[in-house]
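Only a single protein chain was left out; the remaining protein chains are all shown in position.
Let's turn to chain A:
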């Protein structure tokens, strides 16, 4: 069965690019959220296998969303999308239960490698 992915990013451009990359690679993109509230709602509605989560979002920060999702859905894999210079946030995210992270701007190979790897990571994510 296709792995189901939810994309969370406030930029339509980024969402489109990620969606194309993931769909082309055979994943099913079950939803796109543009802010933290949408992200939390869609995560519980669609119950995806993996979420790509932008670090900076209009309402919440990505970290708050991550913590919210972790409470509800401990098994979902979360890949943080960040830019160079946000190492501090990335570290905190990994400590809060993110499975992996991608640094923007990203290449298609890198995205697929990290998403594929995260999906194979065994069992529930350890903090």
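As a working rule, a contact is a pair of C-beta atoms (placed from the backbone, for glycine too) under 8 Å apart; a residue touches a chain by one contact, two chains touch by 3 or more; residues count from 1.
Rule of thumb we're sticking to: contacts and distances are computed from a predicted model.
Not every chain of the complex appears here, and the one that does not is recorded in UniProt as "Chemotaxis protein CheA", selected from "Branched-chain amino acid ABC transporter permease", "Assimilatory nitrate reductase catalytic subunit", "Chemotaxis protein CheA" or "Glycine--tRNA ligase beta subunit". Remark: the omitted chain is touched by one listed residue; of A:11, A:45 or A:71 this is A:11. What chain A contributes to its contact with the hidden chain is residues 10-14, 16-17, 20, 56-58, 83, 104-106.
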